[in-house]
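A single protein chain has been removed from this complex, and every other one stays in its place.
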């Protein structure tokens, strides 16, 4: 595995508070370019917060955050406008980032939703919405992809799609951070796993 | 140029959401019409009286219910949606300006839909009506900006549709006075320009507040 010298993301002594509670305390983390990093931890240990920090959406109260983008964050809840069709949703993302509408259709075809492109998001199943959310990655082509428990509720083919997406980012020289409770999945998908506890990360041993 | 395109796309998306949900034009507008219908039932159906108070009532309904139009549910970005926009490189000012533009257009439609209702129910004197062509857009723009600001201030809070209007209503007072006085002044043969200027000033202050306040009001988590 070839690791470049300049990291995709570097967090140094990061402290983050959310809603009066300290979540991250002096966290250090380097995500190398071309790396797929697994992130595990108990409920409430701050995994989602850490992803938001990596996405530079939550500023730290102390410490430095350096990230090379573009960044895509796929959270528990798909970021779709429920009254828009899947195509309109992806076209919106394409236009926001100055891309052609055709990119949206191609992305939907890639995730296997070409036939459902004109269906409103609120008339789609959870798995379909999840796939449509994944299609964003093919539109914005991020070099840092952050996945927050995206495997939840996915069938085997959809789960394979996640693997494909992650692999695509890695092959482009980007990096992924994958949060999951499924240790087998994390072990299979990632190069390295860290565990978040007491507001910091430590290397984790997974089966 | 990119920012402008983003703004247009956001406004278009908001209008499309409204077209699908119909909250502003199919729910709030009839509610406003009902308010116009209720007043004569309460104060009496004396035609000269209604003719006198008609324009004022129309504007009170437009301002109060118009803020509900700006605070419609489809004009709320969920945290994942805000995160998505931010990661697409959309500045908070662009996001809120796009919303304000869409709200202003909806408010204009809202105003125009209520005009025939007010005319039919109150039969107001038609003097000075051409000035409405200037007054209606000025109120729609100001209210759209103020409502967007209110929505951002009360985002994610319990009772946002009540708290939001309370926060920005005072700046709607000059709009109310201007909207009612400008056609009245014109009808009396006075130049309504000072009132229009006042409304324009309020619009500009609201735009400035949005410009300066938006970066402080965007929260993702």
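Lettered A and B in written order, each chain numbered from 1.
Convention: a residue touches a chain if its C-beta (ideal position, glycine included) is under 8 Å from a C-beta of that chain, and two chains touch if they have at least 3 such contacts.
Please note the rule applied: contacts and distances are computed from a predicted model.
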If you look up the hidden chain in UniProt, what protein name do you find among "Heme exporter protein C", "ABC transporter", "Spore germination GerAC" or "Na(+)-translocating NADH-quinone reductase subunit C"?
"Heme exporter protein C"
Among B:2, B:47 or B:201, which one is in touch with the chain left out?
B:201
Touching the hidden chain in the complete assembly: which of B:24, B:107 or B:171 does that?
B:171
Could you please point out the subunit B residues that touch the chain left off the display?
149, 153-154, 157-159, 163, 166-167, 169-171, 173-174, 177-178, 181, 185, 194, 198, 201-202, 205, 209, 213, 216-217, 219
Positions on subunit A where the hidden chain makes contact:
17-23, 25, 41-46, 49, 197-199
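FYI, only the chains that are shown with their structure count from here on.
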Any idea how many Å lie between the Cα centroids of subunit A and subunit B?
38
Over in the complex, which subunit B residues touch subunit A? Could you list them?
2, 5-6, 9, 13, 16-17, 20-21, 74, 78, 80-81, 83-90, 220-221
The subunit A residues in contact with subunit B across the complex are 18, 49, 52, 55, 57-58, 69-73, 75, 77-79, 81, 83-84, 88, 92-93, 95-98, 120, 136, 140, 142
